[in-house]
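With one protein chain withheld, the remaining protein chains of the complex are depicted in position.
After this line comes chain A, so read on.
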């Protein structure tokens, strides 16, 4: 798909903003975007995120015969691919110019700087050498591919472990990963590319241009440097005329930036090393955060249900069998009968009933459950049985007020004061009963 052309007003807006030292994402002129490095489970696999630009790097190795004119050196092979998912403009046949440019820059940065010791990759001179292959895939294009790619390449190379090889006379033994721990590559230094975008014929410059800024830039200067302030490669494209002091200034800025990025890389490598040694979880599944929108979603709270069965069985075993007393119906008039006493009428004076609710909270439930005991004799045992099951109320000491059947059952509870008196009166018989039980 062809890129949608940028409108004139957007272009003007970006250029005006840059003139006023403002960037769309709020960065300063020399600020890099957030760099995030995550490693996969295999050695040599990493994903580098520079803002939203993502590059996947994978290093692999193979034993091959060396080049004829370099019999004692290993072979390095670099490949950067612009995946179609990176941008709609990347199509299988379409991206040749950009692709060639990036690949050349990457090769110059990593191969010509001799950051990897190729002599150490030799196994048998003239016959077997290691071929190290670095494959980089651009997963998302949001500007400044070359920086992200160079970081991904060097991180993957530092992370990679090749199988151990031992040579005894004529015999060459290649140990598998189970037999001997794999060996890291010998890397002298870490060259990292830093890009500078120029606008308005070199008047304004920005470090780490985003995709929008890249579209409106006039020219690009890429400096590859390592932390020892050695320039590995430098390239200026876009046809802008740069002054000497501009280039020097850029190299100084690049020096500072490279030191920061190298620190970050070292820390990431150390972290991964530590996690692997301690046996923790590593790999992409751990390091990539789950990007989910969790609004309107309750987090599931884990509940430990392992001892629920035991608790239930305990309660069931300790509980007495339910009483089999069925309250007998009281016949008031032909056609009207009453079974049980029903719930306390809570209408009427609200304040008083609130006070009484505290007393009656537990008792009401007890009353509902067992009904009114018509037979005083049976009541004794029932009280005893009521204390044991702790199902309804927590406190054993809660007074259970059982209304005497010989008292007026048709009590109208609107006169709550009188009801309180009744309760006060009825408390005595209850207590009497408890003592009786204690005696039993």
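Methods note: a contact is a pair of C-beta atoms (placed from the backbone, for glycine too) under 8 Å apart; a residue touches a chain by one contact, two chains touch by 3 or more; residues count from 1.
The rule we apply is simple: contacts and distances are computed from a predicted model.
Trainee: Not counting the visible chains, the remaining one has a UniProt entry; which protein name from "Adaptor related protein complex 3 subunit sigma 2", "Exosome complex component RRP4", "Aspartate aminotransferase" or "Methyltransferase-like protein 5" does it give?
Mentor: When "Adaptor related protein complex 3 subunit sigma 2", "Exosome complex component RRP4", "Aspartate aminotransferase" or "Methyltransferase-like protein 5" are compared with UniProt, the left-out chain turns out to be "Exosome complex component RRP4".
Trainee: Which of A:5, A:239, A:279 or A:321 sits in contact with the chain that's absent?
Mentor: A:5
Trainee: Tell me where the left-out chain touches chain A, residue by residue.
Mentor: Spelled out for chain A, the touching residues are 2, 4-8, 11, 293, 295-296.
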